[in-house]
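Subset of chains shown; positions unchanged.
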Amino acid sequence: MAGNTFGTLFTVTTFGESHGLALGCIIDGCPPGLPLNEADIQQELDRRKPGTSKFTTQRREPDAVKILSGVFEGVTTGTPIGLLIENTDQRSKDYGNIKDQFRPAHADYTYWQKYGIRDYRGGGRSSARETAMRVAAGAVAKKYLQTKGIMVRGFLSQLGPIKVMPDVLTEVNWDEVNNNPFFCPDPSRVNELETYMQDLRKEGNSIGAKITVVASGMLPGLGEPIFDRLDADIAHGLMSINAVKGVEIGAGFDSVTQKGTEHRDALTPGGFTSNNAGGVLGGISSGQDIIAHIALKPTSSLHLPGDSIDVDGQPVTVVTKGRHDPCVGIRATPIAEAMLALVLMDHYLRHRGQNADVSVSTPVIPAQAPVSDTTNDT
Amino acid sequence: MAGNTFGTLFTVTTFGESHGLALGCIIDGCPPGLPLNEADIQQELDRRKPGTSKFTTQRREPDAVKILSGVFEGVTTGTPIGLLIENTDQRSKDYGNIKDQFRPAHADYTYWQKYGIRDYRGGGRSSARETAMRVAAGAVAKKYLQTKGIMVRGFLSQLGPIKVMPDVLTEVNWDEVNNNPFFCPDPSRVNELETYMQDLRKEGNSIGAKITVVASGMLPGLGEPIFDRLDADIAHGLMSINAVKGVEIGAGFDSVTQKGTEHRDALTPGGFTSNNAGGVLGGISSGQDIIAHIALKPTSSLHLPGDSIDVDGQPVTVVTKGRHDPCVGIRATPIAEAMLALVLMDHYLRHRGQNADVSVSTPVIPAQAPVSDTTNDT
C-alpha cells in the first residue's frame, strides 16, 4: 500500500498540496447507515482552521468541505466517501525565494533528495495544510464511534515550559477546552499562554508543545497482536502528524522509573484503580480510557535567519517569509483527535470482522474504579 | 492485512506461543543474492536469549533457529524465508494457577475479552518470547542493510533511575555495548547496574528502562509521506514491542520546551550541525543517523501479590510464579534494533521501487558536521 493511505478496513487516502488546486480524501469502508452531512465535517475543520486567533497563521482559508460521494439522502451508503476542499488563498509569490533553498528543519531537502523535484510553494505536500483532510476523515470516524459510545477528545497539556495537564482526567471540562484557542483544559491559564505567545512572537521565535488525546467509553477487545497492536497503530497514526517527535501511551516515559508494583494497574470488580497502561494491555484495549500524549516540535519556519544550503550544495542563510503558526501545537489538538479516531474506527471494524462470534461471560470492568480520586497516567 | 504481519514489500509474519511447539516466521520479499546462513541469525538470537545472566529469566531455551526455505547454496533466492525455533523448555505446570485469573498489567484480561479463549501457559501469544522471531527476521534485514552501508545498533540508555545515555553518540564503543549483559554503553557503570538489580531482586520488584537505537550510514530519501513516514513506521514498529509505552525520534519530548532556533538543525555543506530531528525530516530520512528512544514498563510478573479479578469477575489476589526478567528492558536492545532494521529494510525497497529513476545533482550532506563536537539529540 502506498504511503498516503491509512487503515486496513476503514481507510483514508489523501491528496493535495499547500498551494495546489485542492485537498481531498477518499474514505473507504465506512459502515452504511450513518447520518452524515457536510456540517458534521465542517465543525471539526473549523476547530483546526487557520486564522482563528492571532497566534496561528494568518492565511485565511474557509476550508469549506464538499461531500462528493458515498452519502445518499443524508446517510452513508457503504461506498467510498469523497471529500474535497478547494484552496482559495494561495499566495505562491511568498515562496519564490525558497525555490532553490532548503529551509532548515523542513522537508525541503529530503523531498528533493527522494524525488528529484518538489513543489516548493508553501512546502507543497509536506505542508501541515495536508492535515485538514485528516480532520475531515476523523470527523466521520468520530461520528460513527459516538454511535458506539466512544468519545475521542484532546487538549493542550503543555506549551513550551507551561504545563497545563490536569491532575484528574475525569474532571476535564470539555466544553471549556473548546472555548479557547489553545484547547487548554484549564481556562484560568489561558492568559498565561497568551502572554507567553505574545512574547514569543516579538522575539520572532517558535516553541514546542504537548497534546493529550483521550478516548472514553471504550470497549475491551480492540487491537490486533502482534504488530498491529492498538497502541502501535496509535503511535503510527500520531507520529505521522507533522512536527510530532514523540508518542506516549499511558504512563509513557514515566514508566522508565516506575517499579512494577507502582506501574501495574490493579483490576477490581468495580474498576481499574489506576491507568498507567493508558487503556491498552498486550496491544488490546482494556475498556479503560485510551490516553496518549504527543510532543510537537517548534515551528521551523522562522523570520530569524538560519544556516542551510541550496540545491547546488552551497551555504545560504534562509529567512522564511510567509504566514506561519509560532506554535504548531496550538492547532494540533483536532488533528491528534482525528488520528486517534481513525485508528479506533479501523480496529473496531477489524475486531468485529474476526471476533463477532465471541461471547464472554466475564463482566467488563468499568473504566475507572469509583474509589479512585487520582490517576497516575502522566 | 492481519495483525501478525509487518511491512509492505519486505514483510515478516510470525506465529507461536510461549509454551506451544514452536515459534516461526516467514520473511517475504527479501532481495535475492544475499549470503545467509543460520549462524548469521543465531548470533542475533543469542544476544537476546534468556538465561544469559542472573538478571534475566532463568528459562533456558537454546533458541536454535532453522532456515527452512528461501536460501539455496548459502544465498537468498528471493522466495520466502521460513524460520523455525522449537520450544524445548516449557514448564507449563507453572502456569496452572493463573488459568482462571487475570494477572495485573498483563494481556490476560484483554485477550480473554477479545477472543473468549486464551492459551494461559506463559501468556501464550502475548509472551515476550514472541520477540525471538522479530530478532531473527531483523538479523536478515540487518545483514542486507549492511551491504548498503547502514548499521543498526542500540544500547540501554536508562535503567530505572540510572541514566547511562552517552553525551556524544559518535563516541559510543559498540564492542563494549555487546560485552555486558545490560547493553550498557558505558562499561564503568555496569557495577552500578548490577547492584541496583540485586537490590531489586531482593525486594521482589521490577523496574522500567529506556533503550536507544541508532541507524548510521543512512541514505537520504527513505520514508513515504504522508502516513507511512519513516518516523511513523518506526514508531509503529517500536511501540509494537511488548512493554513499550513511549517512542521518541531525535529530541522527542525535549522538543516540547525547545524554541525553533534551538531545535532546527542547520544544514551546512560539511554536515548537519546537530540532530534534533533524529535523522528524519518530513517523514523522509535526511542521511543523518536515525535516533529513536523507547520507554519500557517494568515487568508485570511479580512475586509480590497484586489485586485482580478472575474469569467470573470476582476479586482475587495474584502471585505470579514462573521465571521472569525483573527488567524486560535488559534484553530489549536486540529487539528494538530488529524492529528498526525491519522498518528501514522495507522503506529501502519501497523507495527504490518508486524512485529508482531519480537522479539528483545536489550533494548529500554528511551525517554530522566534523566541526561539531556535541550533539543535541537527547
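Lettered A and B in written order, each chain numbered from 1.
Here, a residue touches a chain if its C-beta (ideal position, glycine included) is under 8 Å from a C-beta of that chain, and two chains touch if they have at least 3 such contacts.
Bear in mind that the values here come from a model prediction, so they are computed numbers and not experimental data.
Total copies of the shared sequence across the full complex, per this structure file: 4, with 2 shown.
Methods note: only the chains that are shown with their structure count from here on.
If each chain is reduced to the centroid of its CA atoms, subunit A and subunit B end up 25 Å from each other.
Contact residues on subunit B toward subunit A in their complex (touch as defined above): 1-6, 8, 14, 102, 104-107, 109-116, 125-126, 130, 158, 160-161, 200, 205-210, 220-229, 231-240, 242, 244-269, 273, 276-278, 280-287, 295-300, 302, 304, 306-309, 311-315, 350-351, 355, 358-365.
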